[in-house]
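As you look at this complex, bear in mind that one protein chain is not there, while each of the others sits in place.
This part shows chain A:
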């Protein structure tokens, strides 16, 4: 997997905070760039892809961070 442009550490944060962080910081990467949301809240598994669908970004998929935390990767479309 190619390195992402921005990693958001959302460990310990409950929904909807990981998605709020993602929305607030996606603009820091250029169009086509990627953001990884590392979140242990189970709702993120559904809510990050749903956010991408609602906001017109691309959900790349889930990988696992080194400590086992799920990492949800998003590509900024515009």
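Operating definition for what follows: a contact is a pair of C-beta atoms (placed from the backbone, for glycine too) under 8 Å apart; a residue touches a chain by one contact, two chains touch by 3 or more; residues count from 1.
Just so it is clear, contacts and distances are computed from a predicted model.
Engineer: Of the candidate names "Lipoprotein", "Aminotransferase", "ABC transporter ATP-binding protein" or "Cytochrome ubiquinol oxidase subunit I", which one corresponds to the UniProt protein name of the undepicted chain?
Structural biologist: "Aminotransferase"
Engineer: When the complex is taken as a whole, what residues of chain A touch the one chain not shown?
Structural biologist: 14-16, 19-20, 23-24, 42-43, 45-47, 49-51, 53-55
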